[in-house]
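The complex appears here without one of its protein chains, the remainder shown in place.
Chain lettering (A and B) follows the sequence in which the chains are written, and residue indices restart at 1 in each chain.
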Amino acid sequence: MKKTISVFVAIGFFLIIVTAVGSFSEKKTDVQEYYTKNSIEKTGSANIVNAIVWDFRSYDTLGEETVLFTAIIAVFLIAHKKSIAEKKEVSG
Amino acid sequence: MDAIIKTTTRLLVPLIMVFGFYVSLHGHISPGGGFPGGVILASAFLLLVIAFTEKEVEKHFSEIKIGDLKSVASIALLGIVLLEVIVRPDILHLQTPLTLWSGGVTIFLNLFGAIVVASGLVIIVYSLVKEEWKSKKSKW
Partner (left out) sequence: MIFEFLLLVAIILAIAAVEVKDMLYAVLILGGLDLVVAVLFYLMAAPDIAITQIVVTAVFGTFIYVVAVNRTGRKEVIE
């Protein structure tokens, strides 16, 4: 029973996505037109994705890097807890 | 692991690192960028750690402690902040497009982002693999 229900839900999501993919590209917003027309003149980089990520929305990317750095520090503090404690015992 | 896998790893790791630097430094012209380049650089270290045993890895990486990589990541993040806030509005229109030196300050931003991502993923991989080495049940 569970399997049949999950299969039907998956088929429904698949149909929704297949019908929605065509309609995504038809809408054109002002921001999209501005980026595609002015990216080479304003930023000078030929790759539009890179121009958006590192130039038009660079503060957004800065936030992403900060989140990644915070995750790194958390992983380091949790995984190397024992070695840090041993160092403290040796030094102090 | 076998001798075949070790020899192949010795040959492949420099090429993978060169490809990672290419993807991150050439990201403003061809597809790529800082994030995939950094992850490719970290995957070279992942291949190294999987192929060799604990002693062989510790022999080469004992000087470079993992805490130093954390400091490198923080310095690169500081570089990103300085470039984006202070330097970027001044040299925005300097270069011609489709050459290597184009895109203003984007090439340095790609490099610093790749350094942050690569050092962070190396820390995560090394922590996980070291836990695996400590447990005696492991087959690595």
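Quick note on the criterion: a contact is a pair of C-beta atoms (placed from the backbone, for glycine too) under 8 Å apart; a residue touches a chain by one contact, two chains touch by 3 or more.
Because the structure is a prediction, the values reported are computed rather than measured.
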| item | value |
| --- | --- |
| Sites on chain B contacted by the missing partner chain, in the whole complex | 23, 31-33, 35-36, 39-40, 42-43, 46, 121, 125, 128-129, 132, 135, 138-139 |
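In the analysis below, only the chains that are shown with their structure count from here on.
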| item | value |
| --- | --- |
| Chain centre separation in whole Å, for chain B relative to chain A (CA means) | 18 |
| Of chain A, residues touching chain B in the complex | 40, 42-47, 49-51, 53-55, 58-59, 61-62, 65-66, 68-69, 71-73, 75-76, 79-80 |
| Chain A partner contacts - residues on chain B that touch it in the complex | 27-34, 66-67, 70, 73-74, 77, 80-81, 84, 88, 92-98, 102-104, 106, 109-110, 113, 116-117, 119-120, 123-124, 127-128, 130-131 |
